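Structure below; questions to follow.
Note that one protein chain is taken out, while the other chains of the complex remain in position.
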Amino acid sequence: MTVFEHFRTLCIAKGNRASSGVDWNVFLERDYIVDAAELLKYSGFHLESVHAIDGAEGMLINYLFDHFTQGERICLRVLLNHEDVTVDSIAGIFQGAEWHERETYDFHGVMFTNNPNMVNLLLPAESEVHPLVKAPKKRVALAELLSCGEIESQAEGFDLLNQKTEEAAQ
Amino acid sequence: MVFNWLHFAIILFLLAGVLFATGPLILAMLLAPQSRGGDVGMSYECGMRPMGSPWVRFGISYYVYALIFLAFDVDVLYLFPVSAAYRDVTGWLPFVKVFIFLSFLILSIAYFWAKGVFTWPKKIR
Amino acid sequence: MSSETVFQTRAEDSIGGDFYAQHFQEGCEENTLVLNMGPQHPSTHGVLRVILEVDGEYILRAEPVLGYLHRMHEKMGEVKSWYQFIPNMGRVDYGHPLAWNWAYVGAVEKLAGIEVPERAEFIRVITCELNRLASHLLWWGAYLLDLGAFTPILYAFDDREAILDILQRPTGSRLTYSSFRIGGVQTDLDEKTVQMIRDFIPIFRERLPMYKALVTDNIILRKRVEGIGEMSPDVIDRYGCSGPVARGSGIEYDVRRNEPYSIYDRFDFEVPTEDTCCAAGRYLVRMEEMAQTLRILEQAVDGLDKAEGGCIMEKAPKPNWKAPAGEAWFAVESGRGKVGVHVVSDGSKTPYRIKLRSPSYSNLSSFAEVAEGVLIADAVSILGSLDLIIPEVDR
Partner (left out) sequence: MAEKDTLKRPDLLTANGNYMEEPLVNVELAQDIMDVCRSMSLWPMTFGLACCAIEMMATGMARFDLARFGAEVFRPSPRQADLMIVAGTVTHKFAPGIVRLYEQMPGPKWVIAMGNCAISGGPFKFKGQYNVVEGVDKLIPVDVYVPGCPPRPEGLLEGLFELQRKITGKRWWPVAKQVGECS
């Protein structure tokens, strides 16, 4: 995980490809996603997918990156509040992200600032319904949903995953 | 001029040709139910509503190509009588005359070639 | 009511376009035409719509508009139970549905830590590879039809029918297979099916040189595909293309090789690549892939007899089974590239979230950049060489 050695991350967790399919889970603050994407672009990664998970703590945006030769899958994760689901677009670095972001807007209503073409992609034009947003009662805590693996480093005050580790300890 | 059977045959042939072409159209007009209303009159663009006016600049390259083809096609017509009558001529003079005619055609091909009518760029950006 | 009035009533609002066309027109240059290619267009392979800004015959800008076949698979994933979602996977990609079956079933197995019997793995490989052949044949026929050659599709469907006759025995369907189960497959391969496959392999192997002589070496085809739609490895990186599109640009990446799932590490096969980066490269990669698929099939059929276990695990999950909480990402190689399924579970009877990552989607997203400045006729060639399956793009 040398890519993010000198990068400001909230949490880095080493996943297991055999059990969850992702090698590294990297939690980021909202403002750092573009820089992180740039870092990955120069390390030769390509974008696999951008999608959101609607959890109790907020909307978790997953950016999945893979490498053609090294075979290392990295999942960048950004947690957004339900009140303000806005994040910077990485379409300037990975042009393929444009569609993934528009799709995320369609399904979850996440706004991506600086996306060059922020209109509905899959749903009819100017549709205001975001079908995959869950009713507040049905949302589940993210700690229960995610299986990030061992936590390697963690910023102070970041406790999204802690509930899970406590459960595992019990 | 005497009107003989040959003329009658030609007229008959013409009539049959016209009927052959227009007959199905007239029959369809008389016998087929007509679809009316809605978007019947809208120009077809893959099921979507067309955008903007179609009266814009369009690519000429193919049309130049087609025009040249047409012009040469017509020129060939002039060569048919020549080829039919050529075996009765003597001397080099007729050959030279036909060659002058053909050389103009060859020159025009060279001109179009130089103008780049026969080569289209594959990509303009 | 005469026909003139019909024409007049619609003429005024006929130049308005719709939301997407108007949105697209904002960036147009002067004196260009905004043209819809699709949704109802024979060479967009379904209901893909591409808005083009054309200057003469050249495309200045292109923008695919999706969603004309958005069938809510991700929403259905949150409504249906773990088992009920499998038939959906047969309908996401009608070209290669078993790869999607596998991606979903594999993701759930990864999530729940389920071990699949060896024989089931072999059956999965055999049916999936047969399906890959059918998928490539479908692409081959349809692509050449787009380029103006009608005869090849008759040959392609002839061979495809032979494959479907084999596949409908274990899967029970001709097209939208959903025969994979969590922990195995639905039906075992019987003697006759295995014999049919054994008979089919040499027949198809003989057809490939004929296809090469008939089509691949044809100068007209070569002129239509060579140097058309250049995609540099950088484009592949930025758009996340995969499968034959990436391999046609010289990137040796195949999920079966780079991230071996199931028993693919036991088979001896090559990952064909071409450095030409153009439509011809993608074409040749797919043709070579058919030969490689036959090799895998041969080895898999030979290994089937020695494989242990049944076609499905003992105590396979029941219909009202609850998956453990957690998440899993599973990727497989389909005929079009990397299929990924991300399942998130909260420990209940239905998935919490299912994300389907489809290869056609990423491949198509590069079209806008690749098609800039090309002839309209070449855009058809580029679209075909991406091998699009529209339900998979729209999901």
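As written, the chains take the letters A, B and C, and residue 1 is the first residue of each chain.
Just so it is clear, a residue touches a chain if its C-beta (ideal position, glycine included) is under 8 Å from a C-beta of that chain, and two chains touch if they have at least 3 such contacts.
Just so you know, these numbers come straight off a predicted model, no measurement behind them.
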I'd like the shown chains that the missing chain touches, ordered by label. A, B, C
Tell me which of C:Met76, C:Ala149 or C:Ala316 is the one touching the absent chain. C:Met76
Of C:Ile114, C:Leu175 or C:Ala291, which sits in contact with the chain we cannot see? C:Leu175
In the full complex, chain C touches the hidden chain through residues 1, 5, 8-9, 39-42, 45-47, 67-72, 75-76, 79-80, 87-88, 91, 94-95, 138, 142, 153-154, 157-158, 160-161, 174-176, 390-391
Note that chain A touches the chain not displayed via residues 123-124, 129, 131
Residues of chain B (touch criterion as defined above) contacting the omitted chain: 29-40, 42, 44, 47-49
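Convention: only the chains that are shown with their structure count from here on.
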Could you tell me which chain lies farthest from chain A when each chain's centre is the average position of its Cα atoms? B
Nearest whole angstrom, what separates the Cα centre of chain A from the Cα centre of chain B? 62
Any idea how many Å lie between the Cα centroids of chain B and chain C? 44
So, in the complex, the side of chain C touching chain A is made of residues 18-20, 23, 63, 66-67, 70, 72, 74-75, 78, 107, 110, 113, 236-241, 246, 251-253, 258-259, 325-331, 338, 340, 342, 344-347, 352-353, 355, 357, 361-362, 365-366, 369, 394-395
The answer for chain C against chain B in the complex is residues 1, 3, 6-7, 9-11, 13-18, 21-22, 25, 31-41, 49, 55-58, 60, 227-228, 372-375, 378
Which chain A residues qualify as touching chain C in the complex? 17-22, 41, 44, 46-49, 51, 53-54, 62, 64, 68-69, 71, 73, 75, 93-96, 98-99, 107, 117, 119-126, 131-132, 140, 144-147
